[in-house]
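Here is the structure we will look at.
A protein chain is absent from this complex, but the other protein chains hold their places.
So, chain A:
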Amino acid sequence: MTFDPRKAGLTLAAPLLAIVFAVLVTSIVLAAAGDPVGTVWQTIFTQPRPRNVVNIINAASVLYLSALAAAVGFRMNLFNIGVDGQYRIAAFAAAYVAGEAWMPGKLNVLFSILVAVVVGALWAGIAGLLKVTRGVSEVISTIMLNSIATALVAYFLRQVAEKGSNNIHTTTIPASSQLAGFKLVGDAPNAIYTLSVLAVLAGIFYWLLLNRTVFGFNLRATGMSESAAVASGVSVKKMVVVSMLISGGVAGLIGMPLLFGDAYNYGLTFQTGLGFAGIAVALLGRNHPVGIALAALLFAFLNEQSNSLQLKAGVSNDIVNIMQGVIVLSVVIAYEVVRRYNNAAEQRRVAAQLAASRQAEEVPA
């Protein structure tokens, strides 16, 4: 593939345009509601303090994992809406195993991560199996599995929690398995989660898988044209199950940085809702490993910076959700417009070339 600067420019222009549009829409909403528009943007777009920078990186790495999990499916038109349930049930299982500490120190961490990956994969695999054996739409089944996961986790949490305590959670993991994190940002009091490296590793894995393996090729081929893939001998059923397993396995990683870096147990206060945010991030980043990273950073930045909105501008930070949603919707619209524009330009170019060559042929005759 040759590098076309005009095309690359258009690809970059789309998300930028979308962000500008989202800022515009959000401003209109703020103004209509009588909230101070200027102060809101000032608060959000100030330079974050070191402590906030660490928070942004931590949140972004988790969002990145969540988005990768969704993206694996998206690349073959498989909509795994169930990342949310998969990561919660996996995080619970890992927290339980880590709390029981069947293995010493760091080995315990590795083992728990493995458990998380397996549990996440199996939970997602249910939806994959239902799709290929019984023809159940994965959109519906993963949504149902989310609710079932919620109930299951609530049930098991009650079983394993200490009786008589109000703060229900799994056994706290032993100090030898807790990870201190990296102090990369100068004078920040907090540290970057050690397991943020999982996000980097998963990103590399995702890129290698899609671009350097036969499986990845088949996956992308199925996503672009299922009938063409079938004709060239791809077993779509197998692809569906395997990609659901991979997607769920990656989803299993989502809770790990938080579990071993900050929470140390799985309780009622464990962060939820990451799965749905990940879907939006994956769409924003166009399922590309670098694009997703940028999108995850943007979302984490917006979330972190909006925390002080209530204090500084007297505005609810829910406004950020509106903005994030508008960004996602307008970015896909922008990509679509750009794609059509490119197609039309390509057609014009080919038509012009054809006309020129025809003329060249006709001249000697």
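By definition in this document, contacts are C-beta pairs under 8 Å (C-beta built on N, C-alpha and C of every residue); 3 or more make two chains touch, one makes a residue touch a chain; residues count from 1.
The definition used in the following text is that contacts and distances are computed from a predicted model.
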The hidden chain: which UniProt name fits, "Spore germination protein", "ATP-binding cassette domain-containing protein", "Potassium-transporting ATPase KdpC subunit" or "Nucleoside ABC transporter membrane protein"? "Nucleoside ABC transporter membrane protein"
For the chain not shown, which residue from A:Val136, A:Ala221 or A:Leu294 touches it across the whole complex? A:Val136
Using the touch definition up top, pick the residue from A:Val20, A:Leu110 or A:Ala154 that touches the left-out chain. A:Ala154
Based on the whole complex, identify which of A:Leu219, A:Leu283 or A:Ala313 touches the chain you can't see. A:Leu283
In chain A, positions touching the absent partner: 29, 33, 35, 79, 81, 130, 134-137, 139-141, 143-148, 151-152, 154-155, 158, 276, 279-280, 283, 316, 318-326, 328-329, 332-333, 336-337
